[in-house]
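Note that one protein chain of the assembly has been removed; the remaining protein chains are unaltered in position.
So, chain A:
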Amino acid sequence: MHEMSLCESILDILKEQAARDRFSRVKRVSVDIGPLSCVEPEALQFGFDVVMKGSLAEGAALVISRPPAEALCLSCFKTVPVKQRFDCCPECGSEALQVVSGDELKIRELEVV
């Protein structure tokens, strides 16, 4: 289950950030998880609670934002929203879409004490 190892990466980042920004507890972690990122929010949440046990972020809230996925249509040259990698262009129906965003996996904001 790779969400577990992603949570371990999150914990590493929190520890590094704690040393840099001098905080001892994390109360909230806000992350951007793109819809094309192959991460299941439910599984990430489950892993988060387990991995953070006994750490500086035990009991912290994980707030997951889902930024929209967008693609460039190579037929009509518009930037269009997509839900899946194989969507067609909603403007012109073309299949020639180049995904430009939607696979983000990043921490955006921390609430700390």
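Assume a residue touches a chain if its C-beta (ideal position, glycine included) is under 8 Å from a C-beta of that chain, and two chains touch if they have at least 3 such contacts; residues count from 1.
Rule of thumb we're sticking to: contacts and distances are computed from a predicted model.
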{"item": "\"Oxidase\", \"Urease accessory protein UreF\", \"GMC family oxidoreductase\" or \"Hydrogenase maturation factor HypB\" - which is the UniProt name of the missing chain", "value": "\"Hydrogenase maturation factor HypB\""}
{"item": "Hidden partner chain, residues of chain A it touches", "value": "1-3, 5-6, 9-10, 12-13, 17, 21, 23, 27-28, 31, 36-43, 45-46, 48-49, 59-68, 84-86, 95-96, 98-99, 105-113"}
